[in-house]
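As you look at this complex, bear in mind that one protein chain is not there, while each of the others sits in place.
Here is chain A:
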Amino acid sequence: MTFSTFTTPTGFLLPSVHSAPPFFTQQPHPDSNATVTEQWTTLFLTYARHRKLFVLRVEDAETTDSEWVEVLRNERINRKLLPSYLSAIIATMVSKNVATYDPPGQNRSVLLYWRLPEEWAEVLHGWAISTGQLNTILTFYEITDPPIPSPLSNIPITLLRKAIAVLAKTGRSQLISIADGEGVRLFQGTGK
């Protein structure tokens, strides 16, 4: 028996370790656990990037209609990631700063940083430049749901705020209160 990679219906290439039965069990040996958890972390982040998913919940391991089902389950070997282990992996990801609990103060749901807030900041700035929207006031809605899909389509507001905060540090953004909520104005900025 050889473990091999597998391409899912959504076109994602699962690593060969995903076809190994023990991959779905939390390992009692600390070294083994670190190895396997690390592989799960990478898998979650690459899959999230592939599907543009921002949120991972412990509940995703309990249902069969989650967006994560291709990764959390492997029907070919009849294995699934148990919620308790998913919860532990999520905690490790938060401690490594590749995810953050969102909303804060609970530990069942995380926002995934397949791009760090700093990287999102650059994406946002680059998008504003390429679409000629510097120096104008943009509502959050205009950014998260633009008429022409952008890399920022559907970005959670929490993450968008973090990106704006990063740009503000270099004088490239300014939060503005507008009639129905908040908006942002982006500037060219004078170098980083």
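Worth a mention:
Note that in this section contacts are C-beta pairs under 8 Å (C-beta built on N, C-alpha and C of every residue); 3 or more make two chains touch, one makes a residue touch a chain; residues count from 1.
Keep this in mind: contacts and distances are computed from a predicted model.
In the listed set "Protein kinase domain-containing protein", "EAP30/Vps36 family-domain-containing protein", "Multifunctional methyltransferase subunit TRM112-like protein" or "Mediator of RNA polymerase II transcription subunit 20", the entry agreeing with the UniProt name of the missing subunit chain is "EAP30/Vps36 family-domain-containing protein".
Among the residues A:Phe24, A:Tyr47, A:Trp68 or A:Trp114, only A:Phe24 touches the chain that is left out of the figure.
Among A:Met1, A:Ile148 or A:Ala179, only A:Met1 touches the chain that is left out of the view. Where chain A meets the omitted chain, the residues involved are 1-5, 16-17, 20-25, 27-32, 35-36, 78-80.
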